[in-house]
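A single structure is presented below for examination.
What follows is part of the complex, with its chains left where they were.
Per-chain numbering from 1; labels A and B assigned in written order.
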């Protein structure tokens, strides 16, 4: 279903430069776009591909429009504009309301008639599924969960119990929400499990990546704010609170009772130690470790970049000799004086 | 079902200070407790909340009893005492013995009549499920597994084959036990898979967090000792042996053939390189990397805490210049002499 470029400009609030009649049937990167594709220029790194693109049209910032050899849609945020047009051209599959005969629903579960409950799904007592929400095969939702509307729970997700999820969520396969937090009291006879009695509250417009896990709170709730984006294999421990619009890349870990501000960004494999507070607008670079609360917005790092192993071994050895170096310098200073 | 404070003191072996008739209906943190709640003071960090708590009663150490404005239960380990009372007040849901009609059981599987096998569960040949054990929906248990009694296997867990699990286990959703270890022999034509022929033996009272994975041994068994506590997204490779009562936080990784002592504690995202042995009572701080065997109990660390990125970049640059610094110091020393 190709669409006129002029129509896209109108719907997505862009300034059109060039032929409004160009037909757009697909989206593609600048380098691989064919003559029916819309592309976008999202950063300076791709600028040199602009001159040679075979795209039908390109979404560009005003400043780049003069260098665009094709028709263009001018927008202040080409990447976001591209995202919205791509979503329009490639909508997620329509849902087919109804409950698959192999699904097992508790008597007190309440399922919106416009929701789709797929094969081999289980839904527990008193749980609620909102309007137009899709629950893929193999999802297990326990007791006392409230799942919002217009959401998509992909396959084999587990939502354990006492979990509230807002509207327009996307949970990717293997996600677990509502597992017990890691609470253990030490005794001479070994660990005593501390019952995890809180819940999880997830805001609207939250996306959680494959095989990530978000634990129940110990007494109060674990809270994921509106618009939070979580990538794959992320660990969110009990009582964590993550502020709205924070984005968390793959394999990050948040220890118990951490409070994260709004609009933060965590690079892959970064971690935050327990009970800390991180203010709004903090960026933690990949593999970073946070061991103290952060009160100033900004970018934080703690990971050393790789070196060839021989050089790295020398660096480690030199670091181990730092105490000796300091002594030698002090000695020199004393002789000086 | 409120309970008299005096009754709790009696059952949980505490000294009661104050009104034995106070009714306890819930548990809560000091800060949020209401007038029917029992709270606890587990560490100095919370001491200032004690004075203003609205709790009905608080579990405290003897030394703190004089500062407690409410009735109190005096116990040498308030956190463990709290855990036991919370478990008593909020027991896990009772199980409903029986086998759901959608479960698929091999002919030779033996299920205790007091076990609960939920919807869409599969259990393979010769596998055994013990008394009063709960198997949640979507769990897949393969052949030749022995699952103990009074355990709880939450939803979508996979136990592959040749896995023995003791009594009173808790496996959280998405856990995998008995996947093949990562054994590959290099040849000029590529990797040859090394069959993983061992099993996994898990002791009693073990808890494993969401989406963690424990591999089969290559030839002998992977072994998880009694009372071990494993958090979410932890990786336990083939032939690993973990001693009793060791606790492992989220996203830790144990390489092949590692042997870990008893009562160790691993902070989140820490890792142990292959074939090492770590003695009893070792604590590894978060993101720590262990590359040599450890023979002395104690606390070990290797992760640098984050700095603002500009400062961190300066630190990295300075570390790279360490060789040069050492030369400059040597030169100064030579001139001196």
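In the analysis below, contacts are C-beta pairs under 8 Å (C-beta built on N, C-alpha and C of every residue); 3 or more make two chains touch, one makes a residue touch a chain.
Just so it is clear, the structure is predicted and the values come from calculations on it, not from any experiment.
> Taking the 2 displayed chains as a starting point, can you state how many identical chains form the whole complex?
If we count all chains in the complex, we get 3 identical copies.
One rule holds in what follows: only the chains that are shown with their structure count from here on.
> Indicate the whole-number Å distance between the mean C-alpha point of subunit A and the mean C-alpha point of subunit B.
That gives a centre separation of 25 Å.
> Within their complex, state which residues of subunit A touch subunit B.
Listed in rising order, the residues of subunit A that touch subunit B are 102, 104, 120, 122, 138, 140, 142-143, 156, 158, 160, 174, 176, 179-180, 182-187, 190-195, 197, 211-213, 215, 219-220, 233, 235, 237, 251, 253, 255, 269, 271, 273, 284-285, 288-292, 296, 298-305, 314-315, 318-319, 321-322, 325, 328-329, 332, 335.
> Which residues, counting only subunit B, touch subunit A once they are in their complex?
Contacts found on subunit B: 27-29, 32, 77, 79-80, 82-84, 86-87, 90, 93, 100, 102, 118-120, 136-138, 154-156, 170, 172-174, 205, 207, 209-211, 226-227, 229, 231-233, 244-245, 247, 249-251, 267-269, 286-287, 303-309, 312-313, 316, 319-320, 322-323, 325-326, 329, 332-333, 336.
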